[in-house]
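Sharing a structure, written as structure tokens. Questions coming.
Omission of a single protein chain aside, the complex is shown with its protein chains in their original locations.
The block that comes next holds chain A.
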Amino acid sequence: MDEVSATQPERAARGAEDCVIHTRALTKRYRGGQLAVDGLDLTVPAGSVFGFLGPNGSGKTTTIRMLMGLIEPTSGTARVLGHPMPRSSRAVLPHVGALIEGPALYGFLTGRDNLLRYDAADPTADPRTRGARVAAALDRVGLTAAAGKKARAYSLGMKQRLGLAAALLQPRRLLVLDEPTNGLDPQGMREIRSLVRELASDGTTVFLSSHLLDEIEQVCTHAAVMARGRLVTQGSVAELAAGARGRLVVTTPDAAEAARVLKEQAVADVVVTDDRVTGEPPERDLAEVNAALVRAGVRVRGFGVERASLEDAFVALTGEGFDVAG
């Protein structure tokens, strides 16, 4: 039974060969009856930096835990690196580095000993190179100087870095980073972003969940948005941001007159704030709109369309913004 049914998803996976993560109708209902993830079809292309977005309680963490084999799905399938999870955990997980719901450390061990312990837990890790790999991982996250300190004395940002170091103990094909910049100072955030870019340029696929939308926009090539356990949308970041239309912005000292002209020119939803007049751009050529403004004697300082941010797209999709889903 198992053998026969296995061929079907096998073929589907081969069709989507360069998918690092591929789920079909992935569903998790907790024992209390709560539906945490509902029929999720997620596809993460190889080599992408994939942003995973959603309000708190939308099922992101449950999804990540199912992908990592920590939680058994109620129904549906999840394939990571082409293998079914959680069945192939032992084959898949050595190639996956993960930071799930914040770092967890042994406070009574030093930073270095924490990494040695996690590395020893991986049966594929070579004990002969363990010391060198731990030192390299510590170096990569800037913790070499604090490696000998007990982890309980670490600040939140240092713990976060140590958690990242644990994910980087081996060369990985996939990195799953849940809120990686949590608790980091701006400098640390920049470092993490450049680290993510560096890893991605080495060919590692990065699956990144974050609340910081501008962060996603800065580093991610693809994104998916979840709300209430369902996938709202997924695609490249450019496509998602394009889905939310930009706004026409006119900067002028004659704001009232400009607003009147813009309405005449079929610009909808005109809003005036001081010397800025914004509105939804009309279908017609914007050069015509500008010419009309000039003809009406409006002194124009600036004229252009502000591209929609991912945040606009996100709010448009999830509606309730960052309110916790009931």
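Observations on the structure shown:
The definition used in the following text is that a residue touches a chain if its C-beta (ideal position, glycine included) is under 8 Å from a C-beta of that chain, and two chains touch if they have at least 3 such contacts; residues count from 1.
Following the convention adopted for this analysis, contacts and distances are computed from a predicted model.
Its UniProt record calls the unshown chain "ABC transporter permease", which is the correct pick from "Zn-ribbon domain-containing OB-fold protein", "Sarcosine oxidase subunit beta", "ATP synthase subunit b" or "ABC transporter permease". Touch with the chain omitted from the figure is made, among A:V44, A:A78, A:V96 or A:V206, by A:V96. Screening A:A166, A:V206, A:V219 or A:A258 against the full complex identifies A:A166 as the residue touching the chain left out. Check A:R117, A:R190, A:K263 or A:R284 against the missing chain and you find that the one touching it is A:R117. Although one chain is hidden here, its contacts on chain A can still be listed: residues 65, 68-72, 89-91, 93-96, 98, 100-102, 104-106, 108-109, 113, 116-129, 132-133, 135-137, 139-140, 166, 170-171.
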